[in-house]
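Only a single protein chain was left out; the remaining protein chains are all shown in position.
Every chain is named by a letter (A, B and C) in the order it is written, and numbering of its residues begins at 1.
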Amino acid sequence: MILFYSDYLEGAHPRILERLVETNMMQTPGYGEDPVCEEAKDIVRSVCRAGNADVHFLVGGTQTNATVISSVLKPYQGVLCASSGHINVHETGAIEHSGHKVLPLAAENGKIKACQIREAMEQHFQDPSAEHIVQPGMVYISFPTELGTIYSKEELTEIKEACSDWEVPLFIDGARLGYGLEASDCNLLLKDIAEFADVFYIGGTKQGALFGEAVVICNDNLKKDFRYNIKQNGGMLAKGRLLGIQFKALLEDGLYFKLARKADRQAERISEAFRAKGYGFLIENHTNQVFPILPEEVEKDLSRDFGFEFWQKIDEHHNAVRFCTSWATSDEAVDQLISRI
Amino acid sequence: MILFYSDYLEGAHPRILERLVETNMMQTPGYGEDPVCEEAKDIVRSVCRAGNADVHFLVGGTQTNATVISSVLKPYQGVLCASSGHINVHETGAIEHSGHKVLPLAAENGKIKACQIREAMEQHFQDPSAEHIVQPGMVYISFPTELGTIYSKEELTEIKEACSDWEVPLFIDGARLGYGLEASDCNLLLKDIAEFADVFYIGGTKQGALFGEAVVICNDNLKKDFRYNIKQNGGMLAKGRLLGIQFKALLEDGLYFKLARKADRQAERISEAFRAKGYGFLIENHTNQVFPILPEEVEKDLSRDFGFEFWQKIDEHHNAVRFCTSWATSDEAVDQLISRI
Amino acid sequence: MILFYSDYLEGAHPRILERLVETNMMQTPGYGEDPVCEEAKDIVRSVCRAGNADVHFLVGGTQTNATVISSVLKPYQGVLCASSGHINVHETGAIEHSGHKVLPLAAENGKIKACQIREAMEQHFQDPSAEHIVQPGMVYISFPTELGTIYSKEELTEIKEACSDWEVPLFIDGARLGYGLEASDCNLLLKDIAEFADVFYIGGTKQGALFGEAVVICNDNLKKDFRYNIKQNGGMLAKGRLLGIQFKALLEDGLYFKLARKADRQAERISEAFRAKGYGFLIENHTNQVFPILPEEVEKDLSRDFGFEFWQKIDEHHNAVRFCTSWATSDEAVDQLISRI
Partner (left out) sequence: MILFYSDYLEGAHPRILERLVETNMMQTPGYGEDPVCEEAKDIVRSVCRAGNADVHFLVGGTQTNATVISSVLKPYQGVLCASSGHINVHETGAIEHSGHKVLPLAAENGKIKACQIREAMEQHFQDPSAEHIVQPGMVYISFPTELGTIYSKEELTEIKEACSDWEVPLFIDGARLGYGLEASDCNLLLKDIAEFADVFYIGGTKQGALFGEAVVICNDNLKKDFRYNIKQNGGMLAKGRLLGIQFKALLEDGLYFKLARKADRQAERISEAFRAKGYGFLIENHTNQVFPILPEEVEKDLSRDFGFEFWQKIDEHHNAVRFCTSWATSDEAVDQLISRI
């Protein structure tokens, strides 16, 4: 069986394991206050062209989302988010656990529009009963989205303007950031993300690290005492250097992007193979996720040798399924899949 | 410089790194639902002689404490704890962040007594204004304590009886569990811990793992839906098998205890060296922490070549300091330190 | 100006003020542990035909909802609720502030259906990723709804069955309970509410009291230590007897229902007057709220002498508006309004 279930099936890129082995007996202070983390933070700032940003390394995505969002919002504020956003549907209410409502906006292919943000803000502040309603206090988007789609530079510019006009910070969940930036139809660079976002993160877990998310705080107002929040939310790794080592390995020479590009290309190959056979897609996208619509017998046949996820029923005889590539997907695995398609 | 600051200065025991390398390209489902985790859980149950226990792997201690405690308490309940307990002093209010008060009891050398638990419970339930006061809903102790001291089997029996009589669960924080069980004056076995505790954890981070804590839920009433709590608290590692691999490596043949024993013996050697020179100790204990009281000039002199922690001022010319050994402390490092003492 | 904005424009029914004056210098213990509260609780149990129920008096609706819901749910659970439910839209996130997600179901005229509850439960527990999703842990409905509509006995029976089958408690927000029970098309009695609900409340604030909501806990499992929850949520009135006095006055001889009936009839008169003039309605209902759709010039004209609420835009020239009657609405006020319609 070759599995295309998700992008966290394997361990880490070999370079990371090598570095862990090399540095294993080094003695460093804990909690991310070691020289390797410092070096890794400098690299993050450098690749983001964000010299003044604060950088913090956390362990996982849910933890990162809850920590960032609860550090930004006032008690009576909530976070605007696509209805399909990870924080709204797949974090067991971690945001609500921190006391805040997630304010869902109708999503199209996982994306929201600047005009929806403006409408939500206007609607709130024009309501004579506003005080009885959760105040939208920030905007959360995922890049790429949970469905693998991406915002264009134009769309993100508009979203940022809406946020600026209404004075709410923009938080970009970059759990799969590399896969998004390396999509063939992406006209955004990492530095653009750092410019548009008040705070965002560069996902490691799904992109070649054992684990880890690098939070980049660009907006000065959000920087103060962030490490207290990390600790309180259980996200401060004792052997923090493990995170520094990994992000240094991934970002020092572009490995992170190279791996993402490769995964995106593998996904495109799979996509083209399905297209060539005349199958349609639930969503067209160019990151590491492919959502073909397959007749049930094809789905059943492929599932004998390949692992992939059932996504949703389309009609009586067709389902949309998901194939996910990653930094670890080999050419051979994709060749085998294509030959079977 | 040789550092004795803490027990999380280095990476992991080489066997763990080997296993990570070996299994790296294995494809497994995420979130701890893989065969390695299942195997590791069986090993945990087996070494604890707790065949019916539920086992869960989390990443770090603060996260584990907050997840366990908030899963047990009702909203109006708090947790009884030594005033020096980790949850009371060193977790940035993670317990309060989850809505619960920490109810400190005066600690002696980091320990509390059964009679203090009984008094607190009696005092609460006899108070005619009890409803206006946080209700003690569970008891938290650390084994060994934050000061390296340990409870005897007799003390723990009494604590357990007090908990049972008042129907409050006992939670044992075992961040350094091995160092405690291997202390030369310890008359408790792991199975005793599993028998006394309603829930406890076997700490990996400070005992040879890169990270990880194995929660063992012995009391059936506390088992339901615990994984929802883990996820909500941001403690469910995507590549969950990393935890399974580590605990399997540590526990399958007793490596965990062997490493702890070694560290405890190293600490004893250091302790004896100071004692031989006539220095006293803040606390006598036999785990991996040594707290000699040193004249300032000795402290200063040693600090040129060795890293250790200032602990507290004793008088004008003397400070108590802490030397911490770990699974990674070499004979040579200790030899050098002793020769300088 | 005669105001029909809401049902909390005036003070309290004169009988309540008389009783407050009569009992003013009585000395009683605080926090609802006085003889008047005991008597009032007995009356509540009696009118509900719920001899074993626990009764508690709280001050306001938002407080009551947050206290009840957070006392019932486990940390990872949320509450199913009509999308238009008060807790979802008009309590500034009080439920989320207590750590829980509100799980909205598409509402029709403010109501939800048993099948929606069943679907939500099935969908959750059949999802292989259920642990990553907030678990529905209880059901909240309002009777009457925020739009003045009511559930029939048949509908409530089905909802109760759905809740029982899935073992989730049913909570009925009765902020306007009397207006609902006295609606001309209501086939439910107070005792039915007490039978169907695991916990519900009889609203005082909008039905003739100065303030106050009487929580009735029918399900034994939800009774324990509820007063701790009240206190923690700031809902335990020091001079608790004020609540006992009011509910005794309202319920001892049926005044509560008489006042509600009168208000419902006043609303019907208003409704008929609009209907006679050929105006349609946003929603047809028989409680104390009327939602006519008016041409803008009529709306403007009426608003010179009468206060009523803009509700929503219907088309370019028509708006739905709300007229609200209450226990305090006089025949004369309604006569004047009707003569102007």
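Quick notes on this structure:
Quick note on the criterion: a residue touches a chain if its C-beta (ideal position, glycine included) is under 8 Å from a C-beta of that chain, and two chains touch if they have at least 3 such contacts.
Remember, predicted model here, so these are calculated numbers, not experimental data.
Note that the undisplayed chain, when the full complex is considered, contacts A, B, C. Contact with the undisplayed chain is limited, among C:A120, C:I133 or C:L242, to C:L242. When you scan B:G30, B:P75, B:G212 or B:P292 for touch with the missing chain, the hit is B:P75.
When the omitted chain is restored, the residue from C:Y5, C:F125 or C:F310 that touches it is C:Y5. Mapped onto chain B, the interface with the missing chain covers residues 75-76, 78, 89-93, 96-102, 129, 131-135. Not every partner is drawn; the one left out touches chain A at residues 31, 70-71, 74-76, 98-99, 131-132, 135, 225, 227-229, 231-232, 236. For chain C, the list of residues touching the undisplayed chain reads 2-3, 5-6, 8-12, 14, 17, 20-21, 23-30, 59-64, 66-67, 91-94, 97-98, 205-206, 210-211, 228, 231-239, 242, 307, 328.
One rule holds in what follows: only the chains that are shown with their structure count from here on.
Per-chain Cα centroids separate chain B from chain C by 50 Å. The geometric centre of chain A is 34 Å away from that of chain B, both derived from CA atoms. Taking each chain's centre as the average of its CA atoms, chain A and chain C sit 42 Å apart. Residue positions 91-93, 97-98 of chain A each touch two or more of the other chains.
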